[in-house]
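A short write-up of the structure that comes next.
Let's turn to chain A:
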Amino acid sequence: MNLLEIAKVSAGYGASQVLHQIDLTVAQNGITALLGANGAGKTTTLRAVSGMIPSTGSVTLSGESLKALRPDQIAQRGLAHVPQGRGTLTRLTVIENLQVGALRSRNRTQVAEDFEFCFALFPRLRERRSVLAGNLSGGEQQMLAIARALMGRPRLLVLDEPSLGLAPKITGEVFDALRGLHTERGIAMLIVEQNAALALDLADSAVVLESGRVAITGSAKLLAGMDEVRAAYLGG
Partner candidate 1 sequence: MLALQQILGGVTTGAIYATLALALVLINRATGVVNFAQGQLAVLSTYLAWALVQAGVPALLAVAIAIALAVPLGALNERFIIRRVAKEPPLVVTVVTIGLLILLNGVTGFIWSHEIKPFPSLFPPGALHVAGSAISLESLGIVGVLAVLVIALHLLFFGTRLGLAMRAVADNPESSALSGLNVNLLLMTGWGLAAAVGALAGCLVAPKVYLDPNMMNQILVYSLIAVVVGGLESPLGVVVAAGMIGVVENLAGTYIGFIGNDLQIAVPLLLMCAVLTWRPQGLFGRIESTRV
Partner candidate 2 sequence: MNTFSWVRRLAVNLRVQAVLWLIGAVVVAIIPLTATPYTNSQLSLVATFAVAILGLNLVTGFAGQVSLGHSAFLGLGAYSAAIATAAGWPALAALAAACVVPAVIGLLVGLPALRLGGHSLAMVTLALPVIAVPLAKRLSNLTGGSTGISAQPLHAPAWTGLASDQWTFYVVAALAVMMFFLAGNLTRGRLGRALSLIRVNETVAASVGVPVYAYKVLAFVCAALFGGVAGFMYVCTIGFMSPESLNLLVALNLLIAMVVGGMRSLIGSLLGGAFYVFLPEVASLVGATRSGVINIATGASVLLVVFLARGGVSSIVWRIWQRMRTGISVRQP
(Lines give C-alpha, C1' and ligand atoms only; values in the text may rest on other atoms or scores of the structure.)
Protein backbone atom coordinates (compact mmCIF):
# COMPACT_ATOMS: atom_id res chain seq x y z
CA MET A 1 0.00 0.00 0.00
CA ASN A 2 1.15 3.48 -0.73
CA LEU A 3 1.79 5.77 2.15
CA LEU A 4 -0.08 8.71 0.69
CA GLU A 5 -2.79 8.41 -1.89
CA ILE A 6 -4.56 11.36 -3.42
CA ALA A 7 -7.43 10.48 -5.69
CA LYS A 8 -9.62 12.79 -7.75
CA VAL A 9 -8.91 15.74 -5.50
CA SER A 10 -10.31 19.11 -6.48
CA ALA A 11 -9.77 22.25 -4.46
CA GLY A 12 -9.76 25.98 -4.79
CA TYR A 13 -10.06 29.32 -3.06
CA GLY A 14 -13.51 30.73 -2.86
CA ALA A 15 -14.95 31.00 -6.33
CA SER A 16 -11.88 29.95 -8.24
CA GLN A 17 -11.12 26.26 -8.54
CA VAL A 18 -7.42 25.52 -8.78
CA LEU A 19 -7.16 21.76 -8.72
CA HIS A 20 -9.17 19.53 -10.99
CA GLN A 21 -9.40 15.89 -10.08
CA ILE A 22 -5.76 15.20 -9.45
CA ASP A 23 -4.24 11.83 -8.55
CA LEU A 24 -0.94 11.43 -6.81
CA THR A 25 0.82 8.82 -4.68
CA VAL A 26 3.81 8.65 -2.42
CA ALA A 27 5.13 5.14 -1.83
CA GLN A 28 6.24 3.87 1.55
CA ASN A 29 9.79 5.12 1.91
CA GLY A 30 9.39 6.92 -1.37
CA ILE A 31 10.12 10.46 -2.44
CA THR A 32 7.74 12.07 -4.87
CA ALA A 33 8.52 15.38 -6.55
CA LEU A 34 5.63 17.66 -7.51
CA LEU A 35 6.63 19.97 -10.32
CA GLY A 36 4.99 22.55 -12.46
CA ALA A 37 4.98 26.18 -13.44
CA ASN A 38 3.87 28.96 -11.12
CA GLY A 39 0.18 28.83 -10.53
CA ALA A 40 -0.12 25.20 -11.58
CA GLY A 41 -1.55 24.28 -8.20
CA LYS A 42 1.42 22.70 -6.43
CA THR A 43 1.05 24.62 -3.19
CA THR A 44 -2.71 24.19 -3.33
CA THR A 45 -2.20 20.43 -3.51
CA LEU A 46 -0.09 20.44 -0.38
CA ARG A 47 -2.56 22.63 1.43
CA ALA A 48 -5.38 20.30 0.51
CA VAL A 49 -3.41 17.31 1.72
CA SER A 50 -2.63 18.82 5.10
CA GLY A 51 -6.16 20.03 5.64
CA MET A 52 -5.52 23.74 5.38
CA ILE A 53 -8.14 24.14 2.69
CA PRO A 54 -11.26 22.10 2.02
CA SER A 55 -11.19 19.69 -0.90
CA THR A 56 -13.26 17.05 -2.61
CA GLY A 57 -11.94 13.64 -3.51
CA SER A 58 -10.00 11.33 -1.27
CA VAL A 59 -6.75 11.75 0.59
CA THR A 60 -5.53 8.74 2.56
CA LEU A 61 -2.48 8.21 4.71
CA SER A 62 -1.65 4.50 5.03
CA GLY A 63 -5.22 3.80 4.05
CA GLU A 64 -6.69 6.10 6.69
CA SER A 65 -8.81 8.89 5.26
CA LEU A 66 -7.78 12.43 6.12
CA LYS A 67 -11.12 13.84 5.08
CA ALA A 68 -12.54 16.59 7.27
CA LEU A 69 -9.63 16.46 9.68
CA ARG A 70 -8.08 19.65 11.00
CA PRO A 71 -4.45 20.40 10.12
CA ASP A 72 -3.31 19.63 13.65
CA GLN A 73 -5.12 16.30 13.59
CA ILE A 74 -3.47 15.41 10.30
CA ALA A 75 -0.10 16.40 11.74
CA GLN A 76 -0.75 14.11 14.67
CA ARG A 77 -1.25 11.21 12.27
CA GLY A 78 2.29 11.57 11.04
CA LEU A 79 2.12 14.08 8.20
CA ALA A 80 4.50 16.99 8.71
CA HIS A 81 4.00 19.92 6.38
CA VAL A 82 6.77 22.49 6.01
CA PRO A 83 4.95 25.37 4.33
CA GLN A 84 6.21 27.77 1.73
CA GLY A 85 8.10 30.52 3.51
CA ARG A 86 9.01 28.09 6.24
CA GLY A 87 6.37 29.07 8.85
CA THR A 88 9.10 29.75 11.34
CA LEU A 89 7.95 30.78 14.81
CA THR A 90 9.93 33.96 14.68
CA ARG A 91 9.54 35.13 18.23
CA LEU A 92 10.67 31.83 19.69
CA THR A 93 14.26 30.64 19.86
CA VAL A 94 15.63 27.79 17.76
CA ILE A 95 15.39 25.40 20.67
CA GLU A 96 11.83 26.50 21.39
CA ASN A 97 10.88 25.99 17.77
CA LEU A 98 12.15 22.45 17.99
CA GLN A 99 10.38 21.93 21.30
CA VAL A 100 7.12 22.97 19.67
CA GLY A 101 7.68 20.29 17.07
CA ALA A 102 7.98 17.71 19.83
CA LEU A 103 5.22 19.04 22.08
CA ARG A 104 3.00 16.02 21.72
CA SER A 105 5.63 13.57 22.84
CA ARG A 106 5.85 12.59 26.47
CA ASN A 107 9.00 10.55 25.98
CA ARG A 108 11.82 12.77 27.21
CA THR A 109 14.60 10.43 26.15
CA GLN A 110 13.22 10.17 22.67
CA VAL A 111 12.88 13.93 22.42
CA ALA A 112 16.46 14.41 23.60
CA GLU A 113 17.60 11.91 20.99
CA ASP A 114 15.64 13.77 18.35
CA PHE A 115 17.29 17.04 19.36
CA GLU A 116 20.67 15.39 18.91
CA PHE A 117 19.62 13.94 15.58
CA CYS A 118 18.51 17.33 14.29
CA PHE A 119 21.64 19.08 15.49
CA ALA A 120 23.75 16.40 13.86
CA LEU A 121 21.81 16.81 10.64
CA PHE A 122 22.04 20.61 10.76
CA PRO A 123 25.10 21.64 12.78
CA ARG A 124 24.33 25.29 12.17
CA LEU A 125 21.23 25.00 14.29
CA ARG A 126 23.25 23.77 17.22
CA GLU A 127 25.49 26.81 16.95
CA ARG A 128 22.53 29.18 16.85
CA ARG A 129 20.28 27.31 19.23
CA SER A 130 19.50 30.21 21.58
CA VAL A 131 18.93 32.72 18.82
CA LEU A 132 15.46 34.02 18.07
CA ALA A 133 14.32 32.18 14.99
CA GLY A 134 13.35 35.42 13.28
CA ASN A 135 17.00 36.44 13.27
CA LEU A 136 18.19 33.40 11.37
CA SER A 137 19.14 33.53 7.73
CA GLY A 138 16.80 32.06 5.12
CA GLY A 139 18.78 28.89 4.85
CA GLU A 140 18.95 28.41 8.58
CA GLN A 141 15.21 28.98 8.86
CA GLN A 142 14.63 26.33 6.23
CA MET A 143 16.79 23.89 8.16
CA LEU A 144 14.94 24.83 11.33
CA ALA A 145 11.58 24.28 9.69
CA ILE A 146 12.59 20.82 8.50
CA ALA A 147 14.08 20.00 11.88
CA ARG A 148 10.90 21.14 13.63
CA ALA A 149 8.88 18.89 11.39
CA LEU A 150 11.21 16.00 12.17
CA MET A 151 10.81 16.46 15.90
CA GLY A 152 7.30 15.14 15.51
CA ARG A 153 8.66 11.85 14.10
CA PRO A 154 6.53 12.04 10.98
CA ARG A 155 5.98 9.22 8.53
CA LEU A 156 5.61 11.65 5.67
CA LEU A 157 7.42 14.93 5.23
CA VAL A 158 5.70 17.39 2.94
CA LEU A 159 7.89 20.26 1.77
CA ASP A 160 6.77 23.31 -0.16
CA GLU A 161 9.61 24.85 -2.15
CA PRO A 162 12.49 24.23 0.25
CA SER A 163 14.92 25.98 -2.06
CA LEU A 164 12.95 29.21 -2.28
CA GLY A 165 15.13 32.23 -1.69
CA LEU A 166 18.20 30.19 -0.79
CA ALA A 167 21.67 30.43 -2.25
CA PRO A 168 22.74 27.36 -4.26
CA LYS A 169 25.30 26.25 -1.69
CA ILE A 170 22.76 26.27 1.16
CA THR A 171 20.20 24.59 -1.06
CA GLY A 172 22.73 21.87 -1.70
CA GLU A 173 23.22 21.41 2.03
CA VAL A 174 19.49 21.19 2.61
CA PHE A 175 18.97 18.61 -0.10
CA ASP A 176 21.94 16.58 1.10
CA ALA A 177 20.36 16.58 4.52
CA LEU A 178 17.06 15.45 3.02
CA ARG A 179 18.80 12.65 1.18
CA GLY A 180 20.58 11.60 4.34
CA LEU A 181 17.32 11.72 6.22
CA HIS A 182 15.65 9.47 3.73
CA THR A 183 18.44 6.94 3.86
CA GLU A 184 18.80 6.91 7.63
CA ARG A 185 15.23 7.19 8.81
CA GLY A 186 13.26 6.00 5.83
CA ILE A 187 10.95 8.97 5.98
CA ALA A 188 8.84 9.37 2.87
CA MET A 189 8.61 12.78 1.27
CA LEU A 190 6.44 14.83 -1.03
CA ILE A 191 8.40 17.77 -2.34
CA VAL A 192 7.14 20.71 -4.32
CA GLU A 193 10.00 22.39 -6.08
CA GLN A 194 10.62 25.05 -8.69
CA ASN A 195 14.14 23.71 -9.01
CA ALA A 196 13.16 20.64 -10.98
CA ALA A 197 16.68 19.33 -11.42
CA LEU A 198 17.30 19.14 -7.68
CA ALA A 199 13.93 17.61 -7.05
CA LEU A 200 14.23 14.98 -9.76
CA ASP A 201 17.68 14.10 -8.51
CA LEU A 202 16.36 13.44 -5.02
CA ALA A 203 13.02 11.86 -5.84
CA ASP A 204 12.19 8.44 -7.11
CA SER A 205 8.85 9.38 -8.63
CA ALA A 206 7.52 12.63 -10.02
CA VAL A 207 4.31 14.34 -11.03
CA VAL A 208 4.02 17.40 -13.22
CA LEU A 209 1.01 19.65 -12.77
CA GLU A 210 -0.32 21.94 -15.41
CA SER A 211 -3.21 24.30 -14.70
CA GLY A 212 -4.42 22.18 -11.85
CA ARG A 213 -4.30 18.87 -13.69
CA VAL A 214 -1.77 16.07 -13.77
CA ALA A 215 0.10 16.37 -17.04
CA ILE A 216 2.84 13.81 -16.63
CA THR A 217 3.57 11.20 -14.00
CA GLY A 218 6.23 8.55 -13.73
CA SER A 219 9.59 7.70 -12.26
CA ALA A 220 11.92 10.58 -11.63
CA LYS A 221 14.61 9.16 -13.90
CA LEU A 222 12.10 8.81 -16.70
CA LEU A 223 10.88 12.37 -16.37
CA ALA A 224 14.39 13.73 -16.12
CA GLY A 225 15.08 12.15 -19.47
CA MET A 226 11.93 13.36 -21.19
CA ASP A 227 12.42 16.14 -23.71
CA GLU A 228 9.29 18.06 -22.78
CA VAL A 229 10.24 18.11 -19.12
CA ARG A 230 13.79 19.08 -19.92
CA ALA A 231 12.64 21.88 -22.13
CA ALA A 232 10.00 23.26 -19.82
CA TYR A 233 11.56 22.75 -16.43
CA LEU A 234 15.19 21.81 -16.76
CA GLY A 235 16.32 24.53 -19.09
CA GLY A 236 16.72 22.18 -22.05
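Here is the rule we use: contacts are C-beta pairs under 8 Å (C-beta built on N, C-alpha and C of every residue); 3 or more make two chains touch, one makes a residue touch a chain; residues count from 1.
Criterion applied: all candidates are chains of the complex that A comes from, given by their letters.
In this text, all values refer to a predicted model and were calculated from it rather than measured experimentally.
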Okay, in this complex, which of 1 or 2 is up against chain A? 1
Hey, which residues of chain A end up touching candidate 1 in the complex? 50, 52, 70-72, 75-76, 80-83, 87-92, 96, 99-101, 103-104, 134, 148-149, 152
